[in-house]
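One structure is given below, represented as structure tokens, and several questions about it will come after.
Every protein chain but one is kept in place in this view of the complex.
The block that comes next holds subunit A.
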Amino acid sequence: MSQRIIIPGDSLSIETEGIKTSIGPGIYKNPKSQKVIPSSAGILNVKVNKKNTNQVVYTDSNSKRYIPQANDFVIGIVVGVIGEQYKIQLQEYSTNVLLSMMAFPNATKKNRPNLKNGQAVYARVSQAIPEIDIEIECIDPVTGKDGGFGLLDESGYIFDVNLNFARELLFNPSNIFLETLASRCQFEIAIGINGKIWIKCGDGLKIDKDETKDEKEDDDEDTPRKVDTSNSYLKDLKATLAAARFLTRCQFIRPEELDNELTEAFRAN
């Protein structure tokens, strides 16, 4: 491959005079010396436009810890309320971000969204200044409608992947992973750039409320659970978990092994 791997301390060897340079992830400009240096080890990408007036420089590398950037699509878990804002956790041990109750479509002071602790939302990072609290919103800023953001229903399954893989799934429309998965089952998916993926096949992990009650009673009476009624649920649940297993495994295998892995993940179904 023609890719160039760069590590901290290397010189970028790019022309910055007379050309407008935008720096992306993994590149740092030292405010004192005004030098542009690579700050992380990864694959160097330099993209110059046709007129040779603008260029974009960034490195592509893997990591697990998400650092919020404006306009990122993320999945977060509600962990609390402060005044008129929800506290949202994007990753374990990371600083919580804020989601205003007004940042929902059609929300007013009186008509507030009702989110509970533990529920998941799909949102966009609206403001990411590291010195102050980071804010996210569940509203499309152009249309003012939900734009696919909002509460993720509880019948989906959320799991973690590496950040470089999450970026591939979300930004590369020609990636083969989701297509391969689609050849096996129907699914709904929400990909958070913070390494969280919400997935649901069919009805997902949904359990009928009456049924759970029934099961509880059954447990109390110490009789075996009724399996036959929940057979279709069980199938969707198994498919959801298998899909999650498949996508998790995809991070560690070569593209040619995908089909094998798919059969392997769905074998139990």
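Annotations
Everything below uses one rule, namely that contacts are C-beta pairs under 8 Å (C-beta built on N, C-alpha and C of every residue); 3 or more make two chains touch, one makes a residue touch a chain; residues count from 1.
One rule holds in what follows: contacts and distances are computed from a predicted model.
One chain of this complex is left out of the view, and of "Mitochondrial matrix iron-sulfur protein", "Ribosomal protein S5 domain 2-like protein", "Os01g0916200 protein" or "Queuine tRNA-ribosyltransferase catalytic subunit 1", the protein name its UniProt record gives is "Ribosomal protein S5 domain 2-like protein".
Per the touch definition above, the residue from A:19, A:41, A:81 or A:205 contacting the chain not shown is A:41.
Interface note: of A:95, A:117, A:186 or A:232, the residue touching the hidden chain in the full complex is A:95. With the whole complex as reference, residues 5, 7-11, 26, 28, 30-31, 37, 39-43, 60-65, 67, 93-96, 130-131, 162, 164-165, 168, 176-177, 250-255 of subunit A touch the missing chain.
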